[in-house]
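See below for the structure under consideration.
Up next, chain A:
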Amino acid sequence: MRLPRLLQAALVLVGVYLGFIVVFDYMLEAVIPGSLLTMYMFFVTVGVFMVFTYDEERTRELVAPIKAMVENPIYRGARNTVFIVIPLLVGYGVYSRTLPSFEAPVELRTIHPAPPSTAKIYGERVNLLTLENPFRHYQTDDPEIFAEYVQEGAAVYIENCQYCHGDKLDGKGPYAEGLNPTPLNFQDIGTIAQLQESYLYWRIATGGPGLPKEAAPWISSMPVWQEFLTEEEIWKVILFLYDYTGHAPRSWGEAHDAGGH
Partner candidate 1 sequence: MRQFLSVIAFMLIVIGSFSAYSNLGIPQIEPAPPPTEEVIDLGSMDMGQFLALGDRIFNGKGTCTLCHNSLGRAPMLDQIGSNAQARLDDARYAGSATDIEGYLRESLTDPSAYVVAGFGKAGTNDTESPMPGTESGSIALSGPELAAVLAFLQDNGGLEVTVEIPTDMGDEATDENAAEPGEPRAPFTSFQDLSDEFACEACHTIGEEAGDLGPNLSAIGATRDRDYIRRALLDPNAEIAEGFEEGMMPDDLGTQLYATELELLIDHLSQLK
Partner candidate 2 sequence: MGFARKTLFFAAAVAACGAGFLVLDVVMMNMQGLDLIFEK
């Protein structure tokens, strides 16, 4: 049996809507923005309307159930329910949209911050393209000293960083919920694993306020750590971050991998 056209149209719309949600929010884990989804659904509805009404016969079939409900006395109960429920739904929609909320107004952020090639850190201009972690070579040269430095880095981390970035380095520290954007999850393969140590050094040392102009307006609450930590402490923390998560820092010496940052 063929489904009534009105049902077909409704199923297509619901299907497309759920499709967007399932594909984006669950399968791809990249949530589809509500503003965009609204517009997408608007145009999909227009498209469905177009396909279902371009000739008289289809249009008649489409509106027949609606017409019957409104005009046929048999469906009086259904009609009255619909006529009550729809205004109520619209009213609820209006109410919930105009209800004042505590959510901050939407802000537009333009670009993913690309690092500058040089940055001023501890009053000196350093070249981020060539900068290296001064302790990294101990990893092969003297593993014992290296482990010691990692331990020192861990201490610095626990004292300063874990409140936001979490004691498991997963971005879920006690304060994380209050922050927006959320603290970075270092366990994620898409974060420090894709970055050079010099990039981390720059981000840690200059914090949110040190983000380049093209990334503005950016409201990252990361402190400017060069005002609290020494240069050595920062490098040691970086050692710890990679050591604990088991990632290796990216280096330009190797071939660039395709899934780049």
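Candidates were picked such that all candidates are chains of the complex that A comes from, given by their letters.
As a convention for this text, a contact is a pair of C-beta atoms (placed from the backbone, for glycine too) under 8 Å apart; a residue touches a chain by one contact, two chains touch by 3 or more; residues count from 1.
None of the values given here were measured: they were computed from a predicted structure.
J.: Among 1 or 2, all from the same complex, single out the one that touches chain A.
T.: 1
J.: Quick check: in the complex, which residue numbers of chain A touch candidate 1?
T.: Of all residues in chain A, those touching candidate 1 are 35, 39, 106, 108, 114, 116-118, 125, 127, 213-214.
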